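Just dropping this structure here.
All protein chains but one are shown at their positions in the complex.
Coming up: chain A.
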Amino acid sequence: MRVLVVEDDAVLMNGLQVGLGLAGFTVDAVSTCVDASAALRSSAFDAVVLDLMLPDGSGLDVLNELRGRAVGTPVLLLTARDSIPDRIAGLDAGADDYLGKPFDLNEVAARLRALTRRGNGGASACRIWRDLRLDPATMAVSKSGEGVRLSRREFSILHALMERPGQILSKSQLEDRLYGWQEDVESNTIEVHIHNLRQKLGPGVIETVRGVGYRLAEDSI
């Protein structure tokens, strides 16, 4: 899952970037409203972690702009201003959740998972497709009850495909989800991960739609 962190405190920004990365998220981080708006216009994110007090304005402006464009990306406000009126203003402006500083890193990760899950219309924390079971919270995958060890990237690809079974995801969409801007992507990395996934999960799970991308295999197969 790709997450945009908007936070102007360098230490906290770094902590969120690394910490959420460890929790299985792909994290991009910016520190100003201008950069945040630009990032949100240019790339698709599964969720946004937004600080309210930014050097060049309020995070609420970014949120308003985002909602103004009718983009429904889940937004988690992360702020030192956590009085009830502040929370109400934030939620009314279109935020999906609100967390006051200082917070627990694991809680941020859990809330982000919950937000994206709800955004995808799923009520259960675990994704189940045929005999595959994927738990985003523990990053565990099992096939027919037996655990399968996946790398972080492989897990992310499988997670993306399982979010909307049958929907085709292009290679660049998958790359977007897997890598932040700072990371260099080898041209055939996705292919390599897909190959590894097929080896670990067995055939008939991931289907290649030639020239378009990948999806979970149709039932007819």
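A few remarks follow.
Here, a residue touches a chain if its C-beta (ideal position, glycine included) is under 8 Å from a C-beta of that chain, and two chains touch if they have at least 3 such contacts; residues count from 1.
Rule of thumb we're sticking to: contacts and distances are computed from a predicted model.
The listed options are "Phenylacetate-CoA oxygenase subunit PaaA", "RNA polymerase sigma factor", "Urea ABC transporter permease subunit UrtB" or "histidine kinase", and the UniProt record of the chain not shown names that protein "histidine kinase". Among A:T32, A:S142 or A:T208, only A:T32 touches the chain that is left out of the view.
When the whole complex is considered, the residue among A:G15, A:G94 or A:G119 that touches the unshown chain is A:G15.
Listed for chain A, the residues touching the missing chain in the whole complex are 8-16, 18-19, 22, 32, 51, 55-56, 78, 80-81, 100-106.
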